[in-house]
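With one protein chain withheld, the remaining protein chains of the complex are depicted in position.
And then chain A:
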């Protein structure tokens, strides 16, 4: 029982990070139909800023802000330079464009920083743990869960009440009608990228504070998982992305905990097969995107 609870806490921590990443992907996808492969590189950029701040002796709290700001900036610049020229192109064109951006950035990190993993200074407190009854929970896990909850509440408020949030939701349902209502495409798309960069930055901080290192491919694996989570939840659906992220986190953690030792090597394939199984029954994901209903014949 204790093991189960322990693993559940871990699942919330991991699933929360996936949820934040998947949410960022879903925001961009729902406004412009782009699946951003370079989302992982936003994480990596934030990770390198944390590393640099650590080396320069900047206080950790301040370096978090800098890292997140860098991810936001990078996301906005990325949209302006790479994605605006292909804005109205097909989904495949945009996908490939982002794939190319991702690859170029990875090679640049390898050349100008280092191909090898770099240590990041993380405050001692994050690697300590707290006892709750029989549970031993890492401070970083608690921080991850708390951050995820705060972020989700903040985003929910933002999307419901803020002018740009409402515009983004409108654009997600029907971009052309939203534009006819006077919503500026550039504002909405830049807003979506800024938010997705923000989420990637937060996810990077959570990710790095559990691993204390950063390498050129750091963002690749978590964002790959976030892709899967976003599809699992329903591509383009924000609530779906959150649900998919958590579900994937749970699947992975429980498989790691309860799969017999001989099968552990097949953990990732099994997890993905479970995802595919869900998709066979719900091809549009757990919570399908509202844009699907809006398609008119």
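Things to note:
Criterion: a contact is a pair of C-beta atoms (placed from the backbone, for glycine too) under 8 Å apart; a residue touches a chain by one contact, two chains touch by 3 or more; residues count from 1.
Here is the rule we use: contacts and distances are computed from a predicted model.
Look at the chain that isn't drawn here: its UniProt entry, checked against "Xanthine dehydrogenase", "Aspartyl/glutamyl-tRNA(Asn/Gln) amidotransferase subunit C", "Branched-chain amino acid ABC transporter ATP-binding protein/permease" or "Hydrocarbon reductase", names it "Branched-chain amino acid ABC transporter ATP-binding protein/permease". The omitted chain makes contact with just one of the residues A:3, A:55, A:77 or A:100: A:100.
Only one residue from A:86, A:113 or A:185 touches the chain missing from this view: A:86.
Across the interface with the omitted chain, chain A contributes residues 29, 33, 35, 82, 85-86, 89-93, 95-97, 99-101, 103-104, 106-108, 110-111, 115, 224, 227-228, 230-231, 235, 265-269, 272-273, 275-276, 279-280, 283-285, 293, 296-297.
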